[in-house]
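The structure follows.
With one protein chain removed, the remaining protein chains of the complex are shown where they sit.
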């Protein structure tokens, strides 16, 4: 299964060192203004080589739109997005052909398929996520029309935490009523985040994170971290009860990233230690007189359906598996060996996962929005 | 969406206080011996009223098989399972008709659908999970044929932790080679778990957990906890790369339970704080001479595909939302009020979620097993 | 796969001689007034024993709603419909256990699954369609709200044709503008159809058809025929290009009935013999000044999307396979034998398929309507 979504369906393809990666979007509503530049801007946020803290692989990651857009607007037909791979150096991959790198999917692909593309991870490479970001950029434009804004950032890297409550958009919960103001604040927050090399909006914390990454890098090692993603302007009612709960859908999307090993919503694992009287979000009255939860320990949802408060979610990202440090392992025949991985790797993959997680949320939220639009577009009147 | 799975598809129906809950299974392989008793045994593990620590609602939860089984074996056609609701007391639900209980889905269902079944949670009630357990019991029987065994238990309740490494089945990782022994050990572990009122296999810890629940119950409050689930005998190769990763699929299934607010695999959130050299599972040689990971920080998977080691996963369960303690909230019109929820509720829902999570894993693992069977049944030979 | 539809998903279950048949509907919009009686009225149109021309099996086919409806309206949650089987006579099916009846699915079920329910066809029995009619009755109520009306009838039975153009609802094509009048005319047509024992609205033709059936029945043989289905008030724009074309979707639904062996739209097979200048529907101007096709050789669609003209479709129904006449065949071991099928069978299954096809159209059209509602509910404004 290389497809995400039910209404806004995104199918990706491409191996790390094959000719191209790309995505086909099926179910995009017609009439949206869309250009390659719209998508490029988002792709540029995850591309390698942006600072000394990321992989020096030099991929321009230029996206082309092959179908589904005519005279600058979407047609409603399937949209094909393609990114040709450029910087495929003649690295000698025969070295890793016969062994399984610790922490990588070499072994499991081999077990599953009986063969694999051993050049740089093949299909399991993080490079595949470029296609997701391209599709997410389209979802982002559609959500913006409805006043929905997603933003993500590094909450922790290498043990350095950005303390809560920062950052929060808007003064009060449930501020969905003012989409223009939300959009403005999110744009400001995003420029602080992407202005930081480590994708953390708080300068001092960001500097400490960068130091932690450098320290690991100097020891040819890597660090992990926690990415937080927040969604503003999400109306109440998104998510399907039972199997399509909003948190279930987000969890599937975010854990479909190879480096993510855990996810939590709202107060998350801390809720497990609370009492009910403490954990429950009690109801109050919002600025516009509407009933809504006064607190948001649940992270913007109840029973798997959005409440109208911001969606809050955090993902645990493991440290980059590819490290220069020598590791003990065995080859495919079981012979012990000392492995030293060469090549161009990110000492902290969190930095580049930040925009990817944001776009996975965009994909899920748009899909659920369209599902609800089918019910509301129907709107049985009696 | 009330359907789980792609090959072994389970569609559930039923409201808490309607005539019945049930499930239709589509895609069950033919030829499996199956009786209502097989399913009943699993349902009995989650039914209410089993001790003073759970809701006294008196539901026998008798399951009937309406189709898909003939002469004691599955036909390959759709299997309908039904559980008629019995103990629907004439409780006066009109009290909660006009308000939204904190921590419940009343508000979000109303926002989504413009109406709701306000009797005891309706579709959002935990009672819906009885149907999942019934379907999971069928999956469990099928998995057992292939040597796959799932078991879950309370890792933490009310702040009381069962310390690792207990419990673990088998002496060494990758012991998939001896399915009979795995089955025997899992059966023994399960009887310790379900012999405990709190579903914790360690007696002393279980007693402390029970005490924490009682303490909360006496204050008309509730506690949450952490459920761990382990799967043994899972062959390498299950899970689809990209969108159908084994962790992504499990996360969706487990977060589709209303009370679950987070999930992690293997060392989970702790991995975020590790260095790569520490986090990577290096490869070694198993008892049978086969190559496999020597450690299992990743929880039995790499790149979203199973490695052959045990699957390890933990879920954060929030405290029961329904508490007797008076809570401040507002009614549907926004008028402040003091809410005291009456009725028969569980002071700690963790106890009854333990078997449900186990069966959600059964559903996911069987689905992925069948997906892989399609590839292997094909097995292109050159 | 026992599921129809993508938005309005219907999963059926049940064998001919098992405890029950039924359906679970997932994706029904909330707020529809719905009672068991609404569904019963449609079920009564296909139940056996209505005249000497149909099987005397005495099934009251009483439907019960087990979930998804509260206080007389749909909740938006899954709706379970169940029909318990009653008249399961102690017929000695052991006779057919060891052989494959000509024209039946006994052989293929055995080949596919390695076993089968040999009592009266099991899952392959026409009885399964009762569940589809029950679900279709819900779709029909929803479509009526949007002014869409489906009607079907016997166009040919046993070589006796109802000549065109009769029947047609409305004076002019594209009369979607007056839903009340369409509903009135369709209701009148339906009562003529179901007032006829052979489901043909033209009395004299109906009498000739009945005679043909009786003639075959007297020879312990059976006849087939052609069912036509027409849908009025379908707005332009339903159907997805490429794989979800409206004709492709209808064809799948109608050919999912075991006795149907062919389908055509508009002038159908006759179009294959025409020239382009004759076959093309040219555009003109409707009563309300709107552009629309002037002729309807294409049967209400172009490029797989509805045009706003009536959908016209015809299905070829083979004669009932179960006949009393002695047939030469072999048993499961290959030994030649003379087979005489006893039991209660329909000499002409066309009669009972008429309402089933109507409801298959209801299911497809509602599904496509909801798909389009998602796009239109979204309605990107620029």
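By written order: A, B and C. Residues from 1 in each chain.
As a working rule, a residue touches a chain if its C-beta (ideal position, glycine included) is under 8 Å from a C-beta of that chain, and two chains touch if they have at least 3 such contacts.
Every value quoted in this text rests on a predicted model; they were computed, and no experiment measured them.
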item: Chain not shown, its touching partners among those shown; value: A, B, C
item: Candidate in contact with the missing chain, chosen from A:41, A:66, A:203 or A:287; value: A:66
item: Absent-chain interface as seen on chain B, which is shown; value: 7, 29-33, 73, 76-78, 142, 145, 241-242, 369-371, 373-382
item: Contact set of chain C toward the excluded chain (per top definition); value: 1-4, 6, 12, 99-100, 102-105, 107-109, 111-113, 123-124, 128, 156, 158-159, 216, 221-226, 236-245, 247-249, 251-253, 255-256, 258, 261-269, 271-285, 289-291, 293, 298-299, 301-308, 316-323, 325, 327-330, 332-334, 372, 375
item: Contact footprint on chain A, counting only the chain that is left out; value: 1-3, 9, 11-15, 18-22, 24, 26-27, 30-31, 64, 66-68, 70, 73, 75-80, 82, 112-117, 122-123
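Definition applied: only the chains that are shown with their structure count from here on.
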item: Where chain A and chain C are represented by their mean Cα positions, the distance between them in whole Å; value: 46
item: Length of the line joining the C-alpha centres of chain A and chain B, rounded to whole Å; value: 26
item: Between chain B and chain C, centroid-to-centroid distance (C-alpha), Å; value: 40
item: Interface hub residues of chain B, defined as touching at least two other chains; value: 1-3, 12, 112-113, 123
